[in-house]
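One protein chain is absent from this view; the other protein chains keep their places.
Chain naming follows the written order as A and B, and within any one chain the residues start at number 1.
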Amino acid sequence: MVNYVLKRTILAILIIILAIAVLFCMVFLIPGDPAAIALGPRATPEIKQAFRESMGLDKPIIVQLFRFFTNVLQGDLGVDVWSRRSVSTILLEVIPHTLGLVLLSIVWPVVIGIPMGCYAAIHRHGLLDKVIGVVSVGVIAIPSFVVAIYALLFFAVKLRWFPAIGVSDRGNILNQVYYLVLPAFAIGLGWVGYLARLVRASMLEVLGENYIRTARSFGIPESVVIFKHALKVAIVPTVALIGVGIGSLVSGAVFAEIVFSRPGIGKLIYDSVITRNYPLVMGGVIVTTSFLVICTLVADLLNAYLDPRVREKL
Amino acid sequence: MSQILLDVCGLSASYLTPFGRVQALRNVNLQVRKGKITGIVGESGCGKSTLLSSIIGLLDENTSIDAGSINYLGLNLLELSSTKMRALRGDQISMIFQDPLTTLNPVISIGNQMLGVQFRSSSTTAEKRQRAVGVLDEVGISDAEYRLDQFPHQLSGGMCQRVSIGMALLSEPQLLLADEPTTALDATLEVEILDRLRSLQQRLSCAIIFVSHNLGVISELCDEVSVMYAGEVVEQGDIQDIFLRPKHPYVQRLLECDPSRIDPNQGKLPTIPGDIPDLITPPDGCSFASRCHIAVPRCRLEKPLIKYVSERHTVACHLAS
Partner (left out) sequence: MPHLLSVDNLCVRFPTNFNFSLFGRQTRHRFVEAVSSVSVKIKSGEVLALVGESGSGKTTFVLAMQRLIPIHAGTVRFCGENLAGYSQDQLKRFRREVAFILQDPIGSLSPRLTVGSLITEPFKIHRIKDCDLEYEATRLLKMVGLSTDFLERFPHQLSGGQARRVGIARSLALSPKLLIADEPTAGLDVSVQGEILNLLGQLREEYGISILLISHNLSIVRHVADRMAIMYLGRLIEEGDTETIFNNPRHPYSRALLQSVLVPDPNRTRNKFRLTGDVPSLFERPSGCHFHPRCPVVADRCRAEYPRAQNISSRHWLACHYPIS
């Protein structure tokens, strides 16, 4: 297991490095002169040249890449073109909000969706299984921003149960969660459907396997068979999906951030792209990419713990 | 004569397919005595696996028992509540299965599986582990302590099957059901496993119902044998009776077809032409009539009743004397 953890972690680090390098090089594919775009049409050639030199844009790509990496390792992600504030500072302001939103958005579907899927598999063909089936498809089909808007209108504006916009200005956790409820609900609703369906399908497959028959032939109580023998195997594809899902939720959260006017990385990246704020785009994308790689790493490690056969394959 | 441990009376079972209801078991009678090894032999489609699943109560969703009773020490297993039936499984009645590689849970270590099976025992974990090591030694696994921490995919098929047999015998059951446990193993390993099974059985004096399609294996291990064809028992008796003095034409032909009994210089090997009858609408008369070389018109019209050839040797055939 230790071997697997080490190998997989090293692989994750290599992936992050490679992803950052590729992202960096992609900036050069964007048409147009960065200096002209950044400084506006009225900038003189001298000002543009000075800008290029200060950004190091006139040096060869490899040198720029190397300089960039050394900066990143020191925590310097560059400087916002407009406000001249450090990119790292800007990111650190918004990351906690997005992180809180993403984590809450995945925790509640896990807590509800996985037991739903288990129940549906055990009571296959029953009434509740059919209801769960229809509901799952329904919630997957509705786009999250539609849910967000309707949730906002109904729960915040009409019923006034939850705040409509923004984040908590008070320090305590409970208040912050209060502001997160509606956005997390909007993003997570589709996930309940995904997880329920996936868990149901995996469980059905596993429950038909010979080793479950063996466990039952020893008179092991059905609850132990389900949770200790079957779920442990069936949950593996779900864990992998959640790992990838959390990573991609960061960018998917942009809809909820816009509808609920919350600060967050998704909105930040979106705004930066529109204003051609390259350093901020780069910084934001590096953060989201790294987050995705780390999430998949954790998911893989968890799977290796659950299913020892995974440890042999790297 | 030892006590009757299991008495299957008139058992009929069927399962649903898109084409209709298949009568997998038809009026099956079987008696298993304490401490004896009973074989059930038959070819594909004869219902032997369904019979074992019925006894241990692990039938598929779409299989149902239509008639009969399964009496274990006086209790009718078919009438027991699921809790009481579950109490018997893994304690008094254990089962081993055919495919060793899929019978064990791939994500739980061998040791934890063997501990899990002892869940009824009030011993400490260390004691349970000790018992597991002991039984693994008995089934011929070297380095048993080390194996407890391994996972099934790290063991060969033969070793997995040894583990399964060990697990089944941990609780020292009264009755062991064995569904073709050596069919998937190499011949040299098969012989060793049969030897170990016999010595374990002698130590525990449990009864075994051993299902196989291999006549040689049955004659090697069992004391008594029942031959099944198309869901029915066609002949039953001691192995001496069945293998040396078979009375049913199917059993006679089956023994003739076994290549190990045939003189190599014979030339063409005998076969039994035809197929088993359609079990969705089984024939009114004898099931074997369509393939029987001595069938008479009565065979196709009337079901043969069970006749006693001697005290323990029965046959279901109109023409058997």
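Quick note on the criterion: contacts are C-beta pairs under 8 Å (C-beta built on N, C-alpha and C of every residue); 3 or more make two chains touch, one makes a residue touch a chain.
Since this is a predicted model, take the numbers as computed values, not measurements.
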Missing-chain contact among B:104, B:217, B:295 or B:315 belongs to B:217
The one of B:18, B:74 or B:264 in touch with the missing chain is B:264
Across B:254, B:279, B:292 or B:316, the one contacting the chain not displayed is B:254
Where subunit B meets the chain that is not shown, the residues are 43-44, 140, 142, 156-159, 186-192, 195, 213-220, 239-240, 243-244, 253-255, 257-262, 264, 268-272, 275
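One rule holds in what follows: only the chains that are shown with their structure count from here on.
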Chain-centre distance (mean CA atoms) for subunit A and subunit B, in whole Å, is 54
Listed in rising order, subunit B residues that touch subunit A in their complex are 56, 58, 86-91, 94-95, 97, 99, 102-109, 116-117, 119-120, 151, 153, 164, 167
So, in the complex, the side of subunit A touching subunit B is made of residues 209-211, 213-221, 224, 228-229, 232-233, 306-309, 312
